[in-house]
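The other protein chains are all here in position, but one chain of the complex has been omitted.
Labels run A and B following the written order; every chain starts at residue 1.
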Amino acid sequence: MALDEIKIGGMGASRRRVEDNRFIRGKGKYVDDVVLPGMLHMEILRSTVAHARIKSIDTSAAWEVPGVRLVLTGEMMAARNLAWMPTLSYDTQAVLATDKIRFQGQEIAAVIADDPYIAKDACAKIVVEYEQLPAITNPFIAQEPSMPIIRDDKENQPTNKVFDWEIGDKERTDQAFAEADVVSTIDLHYPRSHPSPMENCGSIADYDRATGKLTVYMTSQAPHIVRAAVAMVAEIPEHQIRIISPDLGGGFGNKVPIYPGYVISILASILTERPVKWIEDKTGNLISTGFGRDVYLQGQIAMRKDGRILGMRMHTISDHGAFFADAQPTKFKIGLMHSTFACYDIPAAHLTSEGYYTNKAPGGVAYRCSFRVTEAMFFQERMIHAAANDLGMDQAEFRRINLVKDDMFPYRTAFGFLTDSGQYGKCLDVGLEAIGYSTFKEEQEEARKRGKLLGIGISTMTEPLGAGNSREYDIIGIKMFDSAELRVHMTGKAILRTGAKTQGQGHETTWAQIVAHELGIPADDIVVEEGDTDTAPFGMGTYASRSTPVAGAAVAMVARKIRAKARKIAAHLLEVSEEDIEWELGRFYVRGNQERGVTIQDCALAAYSNVPDGLEPGLENNAYYDPPNLTWPFAAYICKVEVDAETGVWDVLKFVAVDDCGVRINPMIVEGQIMGGLTEAYAMANMQYITFDEEGNCIGANYMDYLLPTAWETPGFELHEVVTPCPHHPIGAKGIGECATVGGPAAFVNAVMNAIEHTGVRNVDMPLMPNRVYEALQTGQNVSGMPPVKVG
Amino acid sequence: MSSLFDEVITPGADVPVRRITVEINGEKRTMDVEPRLLLVHLLRQGLELTGTHSGCDTTSCGACTVLFDGRPLKSCTLFAVMADGHKVETVEGMGSASELDPIQEGFKQEHGLQCGFCTPGMMLASKALLERNPNPTEDEVRWALSGNLCRCTGYQNIVKAVLWAAEKMRDEQNEEA
Partner (left out) sequence: MYPSRFAYEAPKTLGEAIALLDASGGEAKILAGGQSLIPMVKLRFASPEMLVDINNIPGLDYIRMDPDGTLRIGALARHEDFEHSATLAETHPTLAAAASLVADPIVRTRGTFVGSLCHADPQGDWSATMVALGGRIVAQGPNGKREIDVRSFVLGPFSNALAFNEIAVEAVIPPVKGRPAGSYLKLERRVGDFATASVAVALDMNGTTVGRAGCALAGVGGRTIDANDAISVLVGKTLNAESIEAAADAVATAADPRTDHRGSADYKRHVVKTFVTRILNNIANSEQKAA
């Protein structure tokens, strides 16, 4: 008599997506689709140079263009204390430049006009005079005494350094190295990459002078954080601010930061007394918004000759661009970089980190990275790969020796994380079997005789997802819990709202599945809404794969609160005491008499028409969830490639992904996340990066230079599943959205390195473009991805 | 038949405009437009058909793909005036009020979309493919869609969606025969 959970769209069902119904009809509502009466359009003028003193900005000709309503400059913003705004890393960022340009593409002025064509015409008429300064394009020349100080707007900023940071046990680690038989070293650059969702950022700000209310439609993955930030910056009280994140055309972290365009559009609306729409173009998005990576990763591991790792040390040098605007937990200056090596049993580790300002767009933590875990795991698996070779040991065997074993959980890593579950060895075994590892060496030798270079690369990792517990995690002081509010109506249908914000992950589909699982209400009877701060309970948004771990948990918790109340109502309806009530999916029944029961829908109706004395009517509640720990999914990614020695072009022959993300709410959606992430991993390994020339010009500010793979280049992926439930999550689920992006790149790179191993080359920096692979083959030397520089 | 002067897109009275008639999703529309107005903006702002999306500035991404006289076209790289006398089909013209086009169904069945932004363009490019090649191989599908970028799906399910639709359409053809 219990309902069939799959039939009602509960957990484990590959329920087809609710959001698809509007997207496949072209009825999605993205920010640029929203039209408000009287709306004006805003275009931003961006700098063409990377580093310069501003001598003058002449906007007079722009004002003359018919249809122009307002032209804003930094000076006008400064008069209202809005030329600078705080960042999520306790720094400040220019909204519109006043004294200096600090990166190519920085915002200089904004034109607000009747339509965007006119606004662009007017932008073209603004005349800016610069006095150019030397451009700093990497953190090494940022340290050169002859190079200028970029942040001369700040007091107590005598150099271009942003921070020094350290974690771990230096003494113990040094000791491990002293005892080692073999020490392996690696030196990598993880290049600057950009999330580049298909939809660019934008906002529509609408200040209503009559009511004093500011409504902003915005491409934001975290609308509640934005509401708080706008309250601080614009000095409009928080209850008079409404942020609406409608449909988002992808996020991947790019839509977490608060961009100057949003702030300018708000002021423009206040000044013009009209709604103002700002939609950036792809160049604006690539050249100025939140990017990921751009870190130099240097490290060593100390080993015994039997392959046991004794210790690990790592030094990172990160390039933050012109403003320190990373969106990450406050305590950790380099994000969760110290999650590196978490899947291996290592007794001692030490990490030091330096960050620098450069003349580039601000950011570093905004690309499906789980707060720099992409860098941590790339370093880890590239280091492991090199070390196995140094030892003369098989790649899989070396990992197996050092992976945390199943019976070691809960396991405290050398950097203090607590991993709680996993079957690492099993995942690796499934992957090795699927790729045909046992016969590969033979295959590789035979192919080499025919002049073909084959290679296999392995990447195994566990990563910290679901930030995070309030003891350790906050963003500008706000704790990283999340929330869910569930209202069950009298006919048994429901509406659920959460503090998360889906950008394609399918929350409208999956959250309903959790409620179906907990309450037996068919998922089709539950509508899910996110993104409107006037109606959604407070949450910290969706990024860093935190939503299933945190918001998903809140959904389960609120559904359980509802069920607990319904139980009381059921007892009342069945005229027994609560202790005699049992639950099966969708109904309560009397213990010992399963036939006698009431459905959850019966209880819902009764909540409004027949509650017991002493119980409040209604069947609505909310939950705020502070996760006790992060969740720890595990993945084994194995890639087989063929390298064309004559051109350096490499093709993926096979790619196997084994993911263990605990209980899967919707297997179809989980697989979609993995394939999307693997494609981004492939892109970064193969073709996708932002670089700079010596003058500080950004190469990668449009899709002709910033290469995303098409359906033609992108390989197919073979997916496998292992399930180790999360012991602390209410439904046993772990995060998954970013695993493939985090663990994937090393699999591709290790495979190519394996194919060209006979040259002795230790490292080719990503992206492994044909010319770099060819160079490695020809010279036998490492190939660095550091951009060319000019020290002047 | 719609009236002769349906829409005026342009701002000022003294800006030269051109009268064009375009058949959009089977309906003839007559409008006065500035020559520089891009077709994608005519669709999105002029006609409020916001299903066609604008993604990039280098004719690279294909989010703006429509069918132009039945052939796929990036609507950001055509001036609206050039569409005078031609037929344009957008995602809003796919299927009907009561029934989805098999391609739309396929995308839903096979999880061929996540954020939905590239989807209208992908579906229309797929439609053009299947009209010429009702039984494509996986490679042929990937090749035909190599002008449309997707950031979310990794393409594998998009390919499955198109093959699902192709099979359904072939079955329907066979039933009718």
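Convention: contacts are C-beta pairs under 8 Å (C-beta built on N, C-alpha and C of every residue); 3 or more make two chains touch, one makes a residue touch a chain.
Note that the coordinates shown come from a computational prediction; the quantities given were computed from them, not determined experimentally.
The chain not shown here is touched by just one of B:G46, B:P72, B:G116 or B:P136, and that residue is B:P72. Contact residues of chain A toward the unshown chain are 43, 116-117, 119-121, 124, 281, 646-649, 686-687, 691, 699, 704, 707-710, 712-713, 769-771, 774-775.
Interface with the hidden chain, as seen from chain B, comprises residues 15-16, 18, 34-36, 38, 54, 57-60, 62, 65, 68, 71-74, 76-79, 81-82, 84-85, 125, 143-148.
Rule of thumb we're sticking to: only the chains that are shown with their structure count from here on.
Averaged C-alpha coordinates put the centre of chain A at 31 Å from the centre of chain B. Of all the residues in chain A, the ones that touch chain B in their complex are 16-17, 19-30, 32-33, 35, 66-67, 114-115, 117-118, 196-200, 247-252, 281-283, 503-506, 668-669, 671-672, 675-680, 702-704, 708, 710-712, 714, 716-717.
Those residues of chain B lying in contact with chain A across their complex are 11-12, 34, 36-37, 44-45, 48-58, 60-61, 63, 90-92, 94-95, 100, 104, 107-109, 111, 113-120, 123, 141-143, 145-159.
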